[in-house]
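Encoded as structure tokens, here's the structure I'll be asking about.
Here the complex is missing one protein chain, while the rest keep their positions.
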């Protein structure tokens, strides 16, 4: 099979190429780049020398020659390629935000610089590609024709997966917000140089940004609502805070989920270390999480006592999750870790292709996380 | 005046020496080290070459020769030195946790490896040295004799300062926990090598640790309760989560404070970007914070639109604070940044000395934060 | 085939496991660890969760059950395992220095803490496993029985490969030393915590260490002499300086090779930028290097104008090499980059296994360097 990547020289695009180059079902890669059309990929990223040699073409040529197409483009420029793929009956997996909001154009418009849908009909039939939420929907749609996938944002992937079991099972009090406090590596900002990602500005420092105003907020809120609804539970409020850390890759989310009385533990003195009841309830909820994700190929619910860490999922498609109960006994604290460029972008896109095409969902994604 | 530092070769002790060496009221430094007794400080830290040359003595010699004594020792070994200082009528500023819990030995015992007070009487008269909370108490006590200061922990400093104004003024709903989610540089772990702080284990990675079980939790909770009480408000519940980031210095805290209805803004659609009402209420609360800290020499309440960042307070005694309102309108999000080794340890200890001794509180602490 | 790893929980051992787990010719891994005998590998390195699950056994059990054995042990403790493997007729690939010096026990003894050979006969028949130097020797020996491989040190790999073509072809003046100035990531120091590799001591800083006294010096010198001899050229003197950089992986070597008059360019004014003659001679030497390594699967000679960089070979078995002529026209400046844990340790060990066993030399080692 031939896989095409439109926008192969951005960070997510290049990571896609790297993963697809080792995918057992992909025979050939067809790549495009607006910035470097006519150049060789390996001239832009010498890492590929001797492994992948590929001329950078026009987007139209990619669509023409490929059996499945990925787009790793800026927001707002890829709809026409999606339309072309639908015409040509090829799946289209979009790593931008353009197809993440389905028919809800107003939300997309409000958060993405006032952009509007150029091909509104396409959005009626696209699917948000978080397999842990929509796998059956993706499969069903693929059974009846070409599919447009809105590949999730990096923060929404880690944040949603950490909260899903609690929301599906109704552990949370609906009247208190769920908080997702996430910290990301700098590759999340992409390949284009800017003050914010200039080495001396972000080295040796941590800072939050876009507090209470990041565009991933509505995407996470929508995911949490959808999962809660799957268990007939009400949608929770969401608070989302992103920070930037001096590392290349990875997102570590800490998620605070207020528990119903039923799932809480009574604590007499929160000035004292956690009691055995806390430990027991933690183990019970951890078991619930492990059950929820038992058949997921890329979610690892860690043993009690461990926390997720970005260096344990580095360069892999895993999402690690750990479960804790707060010292007052009434808030679930979940930690989740992903590699923002893999499960948070390119790896998840390949996972979506695997689901769409009926491949083994692990195909091309069986990397063991790099140790360092 | 002669200043003594017991435990001058740990990270906090050495940072103390560096600050005290530039203090206009200190003429001489008397230093001790158990590990390096008899050596020269500059052999252990060549940074001091040509600037500070000092032989490392016994603790007893330090007490004998100094007018004010700092102790930067492991928890549980410094009480006898405090006792000796009281006898000799010298102030004793302790950077360990031994005097942070006043007479509440049970809490200390429960969180600090079962340690007990060897000199219980000393703890009846020690003062917790967070000047923004206890300045008047420190001054008053100093007026009538030598004082023992329990210098605050690093996390409690940044976390408490960010929450104080809201608690003093009763902005918060008492029935929902305050959350302090903090991320620290690695110097917080001290000078002793260990797996957790081994370069390849913490470089290029972020991870939480001791989730819901860190010993700074009761210290922060106690501070929040004290400040709330000062405004006749009830003590809030606290959730505290520490993380480790790949940087040397700094603590960035994000603090979530649930607001009373009076301080909240009604939001019709939290899927949409923040409204003007949100911005207006944020500015109002920011003003309240600025008023609260107007006379504090080391707290900077940032303009609306900025967030605190550790690289803006690096190598200084500042605590930067920013104020935000969450997208649902009902939770105050505060960010605070300190240098964990300065305002979080050695700088604050010097600030306490300045208060105790009636010096200008800024003396020796007027560093402009390093730009990079 | 079953591969055994003795010492699987050190950094090199764990990296070996990670590579072998994806090797197409290896069906099963048998692992041992002195420190963690009886534990599961994935408890020590949670990265392996869901990918490799393996109990840590005794070294003897590894030898008993494996078809090929790797040892990633401290220097001086593995000879008996080599002996056992020879008896059992299995290849033994040793990542320590024990078999790097062949029969030259005096050099080993002088540089490695006075250790002596316990099984001197083994050293008469071991082979130094730098395939680019000794591939034919390894193959020939493997044809007639089990082989002991002394897997090269990390610095010697990068330093030797960068200098080999010039020495083999006699470009260098023999009367002036060759200089290898190399800088390494911190994983080179291994998994054991120590002051030198404590995060705050090495973050945000660069320092040389063991200047003119590092034990890799005689290993590099021996390699250079061997390659020079292959071209009937005299052995050069060697100067080797290692430095430590704040990064996890990688070694970047800059190698200064004084050129004979024949290979030099006459420069009239070295205060002026390099002339076209410099560029032409550089291209000529670059061509010579490219020819020399034309059939090597893991050496990439970069185009003129590029320099080697550790982030272009990260997580791969490549050695990148670039060639430059100094501004005076008389010294060749070569840069070489490897991943110290792959081509500098575990990857090269697997490459040696591939050569020994007649596998495709690229088997299990076709990783595309990680982009970030």
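Going in written order, the chains are labelled A, B and C, and every chain counts its residues from 1.
Here, a residue touches a chain if its C-beta (ideal position, glycine included) is under 8 Å from a C-beta of that chain, and two chains touch if they have at least 3 such contacts.
Since this is a predicted model, take the numbers as computed values, not measurements.
Within the entire complex, contacts from the absent chain reach the displayed chains A, B, C. Note on the undisplayed chain: of the listed residues C:21, C:34, C:84 or C:107, the one touching it is C:107. Contact with the undisplayed chain is limited, among C:3, C:149, C:299 or C:325, to C:325. Listed residues B:249, B:281 or B:324: the one in touch with the omitted chain is B:249. Screening C:246, C:297, C:344 or C:364 for touch with the missing chain picks out C:246.
Residue positions on chain C in contact with the hidden chain: 107, 110-111, 176-177, 179, 181, 183, 185, 200-201, 203-209, 211-213, 217-218, 221-222, 237-241, 243, 245-250, 252, 254, 256, 258, 270-274, 278, 307-311, 314, 322, 324-328, 330-331, 333, 335, 337, 372, in rising order. Although one chain is not drawn, its touching partners on chain B can still be listed: residues 11, 14-15, 18, 21-22, 45-52, 187, 203-204, 248-249, 300, 302, 306, 311-316, 318, 320, 341, 366, 368-372.
Within the entire complex, the positions of chain A that touch the omitted partner chain are 11, 186-187, 189, 191, 193-195, 197-200, 202-204, 246-248.
Everything that follows uses one rule, which is that only the chains that are shown with their structure count from here on.
Chains A-B form the pair joined by the most contacting C-beta pairs. Taking CA atoms, the transformation carrying chain B onto chain C includes a rotation by 180°, reported to the nearest 5.
As a whole-number value, the distance joining the C-alpha centres of chain A and chain B reads 37 Å. In whole angstrom, the spacing between the mean C-alpha positions of chain B and chain C is 47. Within chain A, residues 203-204, 248-249, 311, 314, 372 each touch two or more of the remaining chains.
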